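Yeah, one chain of the complex is gone here, protein chain that is, but the others are all in their spots.
Moving on to chain A:
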C-alpha cells in the first residue's frame, strides 16, 4: 500500500515538473518581445519604463538563470506575482477557482444525471434509442456560445427567471451550468448506452432475466455497473478540463473564473499567471485520476489492487 502511494507521489511530481517546464518553454518560444506583449498595443510607456520592467522581472538575465530561478521559487511554493494585476498568483487562483469549481461540478452532476437517464431508459430499445440519439447528437454539436445566449434570451430576458445581474448563488448558476452540461450529457449518454447494450447482450443479463428480474432491475442493478468504467474515465477527464475554465460560457454570462483569468493572462503574456494556471490544471488532473482509479476499484472488484 505504501509502495503504491510512493509510486503515485513520484509520478505526480514528475507530471508537475514536466508541466512547469513545458509551460516555461512554451512561453519563451512565443515570438516577440515580452515587454511589448506585457504592455499591449495602446501604450505610451517610455524606453525608460520598458527598461525598468525588463530589469524588475529579470528578463535581461540568461534564459537558464531565469528557468532555475523560476523552479527555485516553485519549490518554495511561491507562484510569484502577476505582472499585470499586481497581486500574488496563488491568491488570484484561489479566488477564481471557487466560481469555476461551482460551475464545473454543477455542470458535470447535471450532465451525468441526464446521460444516465437517457441511456438507461433507451438502451436496446429501438424507438426510444432513435429519439435519444437524435437529441444527444444535437446537444453535442451545439456551440456553447450560441446555446448560452439562447438560454439567456428565453429564461432571463423574456421570462425573467434567472437574472444575469445581481443574482448570486444558485440562481446565477443554473443557466451557465445547463449550457455547459447539455453537450457533455449528449456525449456521455452515447458512451454509456454503448456499454449498456454490450452488457445487455452478455449471458449474465439473460440469466438475470431468467431468474425473474424485471427489465429495469437488470439495467439498474447489473448492466449499469458494467458500463460505468468508461463513463467514469470520460467524466473524470471532462471534469478536469472544465476546472481549467470554460472561457466562452464565462464571457457570455459575465462570470468570474479561471477561464477568463487564463485568457487575459495568455493574451498579455502574464507568465506567472499562465504558469500558475498550468500547474493548477496539472494538480487537478493528478487528483482526478487518483479519484477515478479509486472509483474503478469500487465499481469493478476485479480491478482492486492486490
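Here, contacts are C-beta pairs under 8 Å (C-beta built on N, C-alpha and C of every residue); 3 or more make two chains touch, one makes a residue touch a chain; residues count from 1.
The definition used in the following text is that contacts and distances are computed from a predicted model.
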item	value
Chain not displayed: protein name in its UniProt record ("Peptide ABC transporter", "Xanthine dehydrogenase", "Phosphate-specific transport system accessory protein PhoU" or "Protocatechuate 3,4-dioxygenase beta subunit")	"Peptide ABC transporter"
Residue among A:21, A:153 or A:171 that touches the chain left out of view	A:153
Residue of A:15, A:101 or A:164 touching the missing chain in the full complex	A:164
Among A:9, A:25, A:49 or A:201, the residue in touch with the chain that has been omitted	A:49
Contact footprint on chain A, counting only the chain that is left out	30-34, 36-37, 39-53, 56, 84-87, 92, 95-96, 99, 149, 152-153, 156-158, 160, 163-166, 250-257, 260-261, 263-264, 267-269
